[in-house]
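My questions will all concern the structure given below.
Apart from one protein chain that is not included, each protein chain of the complex appears where it belongs.
Chain naming follows the written order as A, B and C, and within any one chain the residues start at number 1.
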Amino acid sequence: MPQLTYEKEITGLIVIDPYNDFISEGGKVWDRIKGIAEGNQCVAHMEQALTAARKAGIRAFYAMHRRYRPGDYETWKYIAPIQKAAWSGKAFAYGTWGGEIRGEFAPQPGDVVTSEHWGSSGFANTDLDLQLKKHGIEKVIVMGLIAHTCVEATVRYAAELGYEVTVVKDATASYSDDHMHAALDVNIPNYASAVVTADEIASALSSLTETPVSVQR
Amino acid sequence: MPQLTYEKEITGLIVIDPYNDFISEGGKVWDRIKGIAEGNQCVAHMEQALTAARKAGIRAFYAMHRRYRPGDYETWKYIAPIQKAAWSGKAFAYGTWGGEIRGEFAPQPGDVVTSEHWGSSGFANTDLDLQLKKHGIEKVIVMGLIAHTCVEATVRYAAELGYEVTVVKDATASYSDDHMHAALDVNIPNYASAVVTADEIASALSSLTETPVSVQR
Amino acid sequence: MPQLTYEKEITGLIVIDPYNDFISEGGKVWDRIKGIAEGNQCVAHMEQALTAARKAGIRAFYAMHRRYRPGDYETWKYIAPIQKAAWSGKAFAYGTWGGEIRGEFAPQPGDVVTSEHWGSSGFANTDLDLQLKKHGIEKVIVMGLIAHTCVEATVRYAAELGYEVTVVKDATASYSDDHMHAALDVNIPNYASAVVTADEIASALSSLTETPVSVQR
Partner (left out) sequence: MPQLTYEKEITGLIVIDPYNDFISEGGKVWDRIKGIAEGNQCVAHMEQALTAARKAGIRAFYAMHRRYRPGDYETWKYIAPIQKAAWSGKAFAYGTWGGEIRGEFAPQPGDVVTSEHWGSSGFANTDLDLQLKKHGIEKVIVMGLIAHTCVEATVRYAAELGYEVTVVKDATASYSDDHMHAALDVNIPNYASAVVTADEIASALSSLTETPVSVQR
């Protein structure tokens, strides 16, 4: 994998679905990803990467799933399986704790919270691509939940749209090693130009001052 | 122009930006469009068309402009002129009366309020196309504000995306006859398969079976 | 998984990348997928599904990868790994046998060959969504190559765009069982409402009235 460089002005961090329902004890989906997420210290690594990005002047873009509201899906003629699951579980219900961003990841002034996505990709039917362009972003660093659905989907779309993509592999989680393998080993390397650890991205970004720096994996 | 037919199951009504700031006395932009809007009874015709659609079982899809929130645009590298105007005027400010939908047009159960657009097209960077598809809609009837910006843009996008488009020409308004002419006479007839009056659309829709919009709740 | 029904007027078959380079002896990528493709009789099953669709009056939409032309990629600032591979291998070179559709899958009058995709999704940066809408298609049956890249990507996009998706699981192939598992077992069931065999889809389609696809010429 080639040496990647990150220039502050054209690089953005995409934070995917840091909802309590996903990554907080007591969240609706937490029990399903807890095994992996505790094993790779997913939450701590997400925080490490976000902190490193903020320090380096890299803007954070939040790609958030539709928070369930009464009436959602009821009139749809077609509902994809993953949407049926979201519907039946009322994931990220609007106005509930589960539908709030976990405290450590609360957006800061200057961050961009994009419009909510109904499927998995943070780009599909949202203003994420627009917001990235409006800020001059050409390279994205991706982290968050869940590895084989929203993260992989967002990575695939980012590549299709022309962005250069880096994935932070220990700042994501999924249901099992099998799911992580499908996303991180089989699929994402076709679309992401770098798949790195939180340590590696933090190191690269920490040396980002006024000049571009490199990361090698 | 050929006679158009509207089948209930595949037709939707797109209602564009019925904000108080546009179409209510005291709204920020009302004074600029009042001359035209009072001349063609825009608001009454919008209400007529909406009522006819509801009676016919045609679902309403609301395409709403971004309501101004503090921080909007401030970090953007590129801002289109129309966005600069929206920014400076704080149009449709979130949490204010001007940013609320005028009472007669309040969404009803079963209506779809799509995510907000940052430019003029109700489709750009929103879930409008998705919501239309999820409801099996292939034909759209378009009305609302403003004729030469959001209405024309939404019509153009609808045609580019493959929808069959009807525009209700006296259920829209703009700053002057010149602006109305540019939108309704010069441009829109290239993209809309029919440009009709509210009376005409009400008449056409009245022939549909009078079944309420399906709401499974 | 629920029983799916297919109505002729709103169903389309998406045929992905049936290039000689992929599925013909001597093709550039054939050796990498041969093990799987021979094991599951991929080509025979693709032909079975296509024949069944034609008989049932289901229109075929061809989603084709960019055929390599001299100059491609050379001036790009950003090239995704999968694009680098396509570039270095000159896959589907324009004007060569490898860049031609394998004979059994030659498009027929009434079929739609969409514009070429540069990445994996048949929808990204092409007219596939437009063509489906222009033909009134709401449900898509997907088959072709390669399972974990173009097929999975096209399935994900189709679901994000609002289509109901069926995948023909033995009318696709990939590099290994591991790749097939990632695509067909881990990821695609989240987006496709049905994952079926060629026998199953042929059986389902045979119940439709056997009228040829309407071609007005």
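Going forward, a residue touches a chain if its C-beta (ideal position, glycine included) is under 8 Å from a C-beta of that chain, and two chains touch if they have at least 3 such contacts.
Since this is a predicted model, take the numbers as computed values, not measurements.
Touching the missing chain, out of B:21, B:116, B:152 or B:170, is residue B:152. When the whole complex is considered, the residue among B:101, B:128 or B:192 that touches the unshown chain is B:192.
Counting the whole complex, the residues of chain C in touch with the unshown chain are 59, 70-71, 74-79, 109-110, 112, 115-116, 118, 124-127, 129-130, 133-136, 213-217. Hidden from this view is one chain, which touches chain A at 129-130, 132-134, 136, 138, 160-163. Touching residues on chain B toward the chain that is not drawn are 77-78, 80-82, 118-121, 124-125, 138-139, 148-149, 152-153, 156-157, 159-165, 178-179, 181-183, 186-187, 189-193.
Criterion: only the chains that are shown with their structure count from here on.
In a homomeric contact, the two copies may use the same or different surfaces; for chain A and chain B, over half of the interface residue numbers are shared, pointing to the same surface. Averaging Cα coordinates per chain places chain A and chain C 28 Å apart.
Put simply, the C-alpha centre of chain A and that of chain B have 33 angstrom between them. Counting partner chains per residue, chain B shows two or more touched chains at residues 129-130, 133-134, 136.
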